[in-house]
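Structure below; questions to follow.
All protein chains but one are shown at their positions in the complex.
Chain naming follows the written order as A, B and C, and within any one chain the residues start at number 1.
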Amino acid sequence: MSTDLLNALAIFVLAILVGFEVISKVPATLHTPLMSGANSIHGIVLVGGMLIAAEADNALSYLLAFIAMVFGAANVVGGYVVTDRMLQMFRKKPTVAKAGSETAPAATDKG
Amino acid sequence: MSTDLLNALAIFVLAILVGFEVISKVPATLHTPLMSGANSIHGIVLVGGMLIAAEADNALSYLLAFIAMVFGAANVVGGYVVTDRMLQMFRKKPTVAKAGSETAPAATDKG
Amino acid sequence: MSQQWIYTLVFFAWLAGAAAFVLGLHQMNSPATARNGNRLSAGGMTVAVLATLIYLITRTGGLSGIGFAIIAIGFLIGGGLGLYMARTVKMTAMPQLVSLFNAVGGGAAALVAVDDYVKIVGQPEQTVSTTIFVVLGAVIGCITFSGSLIASGKLQGLIPGKPIIFPGSRILTIVLAVFTVLGFLGLVLASAGTLSISSAVSIIILGLIVVAALVFGVTMVLPIGGADMPVVISLLNSFTGTAAAMAGFVINNPVLIISGALVGASGGILTKLMADAMNRSIANIMVGGFGGGEGTMAAVGGAEGGTVREIGVDDAAIQLAYAQKVIVVPGYGLAVAQAQHAVRELAELLEARGVEVSYAIHPVAGRMPGHMNVLLAEANVPYPQLREMEEVNPEFSRTDVALVVGANDVTNPAARSNPSSPIYGMPILDVDQAKSIVVIKRSMGRGYAGIDNELYTNPKTGMLFADAKDGLAQLTAAVKGL
Partner (left out) sequence: MSQQWIYTLVFFAWLAGAAAFVLGLHQMNSPATARNGNRLSAGGMTVAVLATLIYLITRTGGLSGIGFAIIAIGFLIGGGLGLYMARTVKMTAMPQLVSLFNAVGGGAAALVAVDDYVKIVGQPEQTVSTTIFVVLGAVIGCITFSGSLIASGKLQGLIPGKPIIFPGSRILTIVLAVFTVLGFLGLVLASAGTLSISSAVSIIILGLIVVAALVFGVTMVLPIGGADMPVVISLLNSFTGTAAAMAGFVINNPVLIISGALVGASGGILTKLMADAMNRSIANIMVGGFGGGEGTMAAVGGAEGGTVREIGVDDAAIQLAYAQKVIVVPGYGLAVAQAQHAVRELAELLEARGVEVSYAIHPVAGRMPGHMNVLLAEANVPYPQLREMEEVNPEFSRTDVALVVGANDVTNPAARSNPSSPIYGMPILDVDQAKSIVVIKRSMGRGYAGIDNELYTNPKTGMLFADAKDGLAQLTAAVKGL
């Protein structure tokens, strides 16, 4: 394989290792926000969409690139906003931090 | 910069991130073994020593490569063995695992 | 500044973005820092996207008008839609929205892969490795796309939540899989030159593979019960990450590879954590058939031989009104009935009468993690009244009335006592320790786990059969009347 490909694979493997290590013991109430947060991150395909849009030179490519842009943008923007809304629930507990603090909802969101 | 260098930098950054994430809350009694374990890992310069030894073509290079080999080998072999000896102390607690188990010494080592 | 240097800077920006994603996820592990984490991550994304734009504009040849139009318009439309939905969705509908965003993410990854293939097919760039990544990206992306849409539909109620198993679905799945693999091989061999197929044919094959993958995504999620959707969505989320990474290999872009792999791995771990939390295995969830199959409890007073005692609204009202200490135990039924406001009203009324009221929150009560917190937060229940399971369990013994509203499994003593029970070992709320128990539910219907609950035949328990919302309203009225 080309060195470029090998390096890409090394990057891939390392990123996987980071992914494994970065998630530690998470309180159950954070599962959904965390999932939503990760979900926004793969919105990075938006960058892919931009790159193919710039390369596009025929009707089909235009169409595919356009849809990719729309999809990617929705994933990114929507993902981060909705995650932020979920996390509004979590305010630090006034008293000293303890298990309890992990589900401290800020009674602010009118959904 | 060349793509090769850029990829190398990406690999470098990712490896640093892995390093940050991989160490979590460690009981104090594991600090020394963990340090020793990490110490053995950078013995990987041994590989570097092998590569320059293979390239060497003059007295100076021979010398430097040789010393590098000796040093690297000592770091690798000694590092892993001594770490293993340190860790002989830690045997799983017969009773259910608890804080206590973290310092369970196997009364075996005659040092 | 030379091309090279610009690209170098762009590369660094991408790298910084990826690092921000990692640190963001790290911070999202703990409630105190979670919100900052998400913002850090968003910042990284902004940097990465802007860098890409600059790169496209400044590179030789620059960015064609059409190209720019596609990017700008596409972003505005997609971003606008996403923003609107994210802003307006009800808190309790968020999981299906996340699933929707996940779907489009997967779709985008697939499109990038396909588009690239259309460009390189027949050209020298069409190497074996690229072809492999193209097909993987397209397949995984399409599976997530259709699968996530189904999951979203189930949660939204557009598609019946209960497991849907149509005749021959097994066979169909197998056929699809086999076909996909064959097509995959064909394209790879073609790219290797061992097999000679015209570009047109290759593209058609890829098209068919795409269709197969889309159908597969549907048949994969349909047989899974609605209650398991959070886990399924998380799994598909990890798929999308992988698809994005594959797309990254195709267009050989580091930031896609890194971020994709990151989500693929962390999403996988998270899925496992979620399954563990409601002690199920991922495999067991994916085969489907579980959950949503909520039957009705055996002949009243069957199993345990105890009998069920019904309680009238007025009796229940009196018990509550004259209690010292009441603990409300909300469950999935509260969510279904949207009774969060009703319960707050009753609680406030009782407090006005000097009763000490608090809510016992089980980590997996409801159908998504944090479901009860979301609901009650929405109803502005003062947060200090929400009590974690570990925190509140010791207090039940000192409680006069435990008011169970549409909760079932999370109160089932079988989890403690009966090793043969499917929920055995799951930590539960020790409701049965309370001096007396009032349960509001519509019938003797079972919960998510589809098992009997001896709590209902406990002599201390009075069953108030009603829809959660109505039942609470009636109680409130009755208490007022005292």
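Everything below uses one rule, namely that contacts are C-beta pairs under 8 Å (C-beta built on N, C-alpha and C of every residue); 3 or more make two chains touch, one makes a residue touch a chain.
Please read these numbers as outputs of a predicted model, since none were measured by experiment.
Undergrad: Quick one: jot down which shown chains the absent chain touches.
TA: A, B
Undergrad: In the whole complex, what residues of chain B lie against the chain that is missing from view?
TA: 1, 4-5, 8, 11-13, 15-20, 22-56, 60-62, 64-92, 97, 99-111
Undergrad: Residues of chain A in contact with the chain that isn't shown?
TA: Contacting residues on chain A, toward the hidden partner: 1, 6-7, 9-10, 13-14, 17, 21.
Methods note: only the chains that are shown with their structure count from here on.
Undergrad: When you draw the chains as points and link the ones that touch, which shape shows up: line, ring, star, complete, or other?
TA: complete
Undergrad: Please give the pair of chains with the highest number of C-beta contact pairs.
TA: Chains A-C share more contact pairs than any other pair.
Undergrad: Let me have the rounded angstrom distance from the C-alpha centre of chain B over to the C-alpha centre of chain C, please.
TA: Distance between chain centres: 40 Å.
Undergrad: Taking each chain's centre as the mean of its CA atoms, how far is chain A from chain C in angstrom?
TA: 14
Undergrad: Using mean CA coordinates as chain centres, what's the chain A-chain B distance in Å?
TA: That gives a centre separation of 33 Å.
Undergrad: On chain A, where are the residues touching two or more other chains?
TA: Chain A, residues with two or more chain partners: 4, 8, 11, 15, 17-18, 22, 24.
Undergrad: Where in chain C do residues touch two or more other chains at once?
TA: 18, 22, 26, 254, 258
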